[in-house]
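Okay, here's the structure, questions in a sec.
On to subunit A.
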Amino acid sequence: METKPKKTFRCDIAFDECKGCSRCVEACPRSLLKLGDAINMMGFPAAVYAGEGCIGCGACYYSCPEPGAITIVEITED
Partner candidate 1 sequence: MNRTNRVLLKGNEAAVYGALLAGCECYFGYPITPASEIAHASARLFPAMGRVFIQAECEIASINMVMGASAAGKRVMTASSGLGISLKQEGVSYIATAELPCVIVDVMRGGPGLGNISPEQADYNQVVKGGGHGGYRCIVLSPGSVQEMCDLTMLAFDLADKYRTPVYVLTDGMIGQMMEKLELPEPRPRRMPPAWSLDRNVSADNWISSIYMDPVDLEETNRRLNRKYDEIREKEQLVEEFMMDDAEYAFVAYGIASRMARSAVDELRKQGVKIGLVRPKTLFPFPENALRKAVKNGVKQFFSVEMSNGQMIDDVRLAIECARPVALINRMGGNVPTVEEIVNRTMDVIKGGK
Partner candidate 2 sequence: MSEKIKLGRPAGFFDVFERRPGAIKKNMHYCPGCGHGVLHKLIAEAIADLGITHRVVLAAPVGCAVFAYYYFKCRSIQCAHGRAPAVATGLTRSNPDDVIISYQGDGDLASIGFNHILQAANRGENMTVFFVNNAIYGMTGGQMAPTTLPGQKTQTSPLGRDVLETGYPIRVCEMISQFDAPVYVERCALTSFKNIMAARRAVRKALQNSMDKKGFSLVEFLSGCPVNLKMNAHDMSEFIETKMTKFFPLGVYLDRAAEREPIVRAEMNYDADKIKSLLYPEEIQSELGDYKCSSPVFDKECRVKISGFGGQGVLSLGYILAILGKQRNFNVSWLPSYGPEMRGGTANCSVVFSKSHIGSPEAAENCDMLVCMNQPSVEKFLPILKAGGVLVYDSSTVKLPEGAAKDHYVYGLPASDLANHLGDLRAANTVMLGAIAAVMADNFLDDADKANLDTAMIEAVREMFAKKAKAADINIEAYKTGKEKIEFKSVPKA
């Protein structure tokens, strides 16, 4: 019997499209986000993703007021 392909997720932050409001930081159930040190084009400290552990729940995405600051990527291992 075939096993289901394993799925993992990643939270991409578009550095220059984040306004550093930290709504995503508040929202992430796994505390994978924080505001970074670098200041972006708009003058805000963009959020950064911890690098792993994302469950793709979308809490950060829907909490974020910016159109394209957050992208949740689904990764399928085959």
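Here is the rule we go by: a residue touches a chain if its C-beta (ideal position, glycine included) is under 8 Å from a C-beta of that chain, and two chains touch if they have at least 3 such contacts; residues count from 1.
In picking the candidates, the idea was that all candidates are chains of the complex that A comes from, given by their letters.
For clarity, every value in this text was computed on a predicted model and none was experimentally measured.
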Revision key, fill the gap. Whereas the rest of 1 or 2 do not touch subunit A in this complex, the one that does is 2
Point to revise | Of all residues in subunit A, those that touch candidate 2 in their complex | key: 9, 14, 16-17, 19-23, 25-27, 29, 41-42, 44, 56-59, 61-78
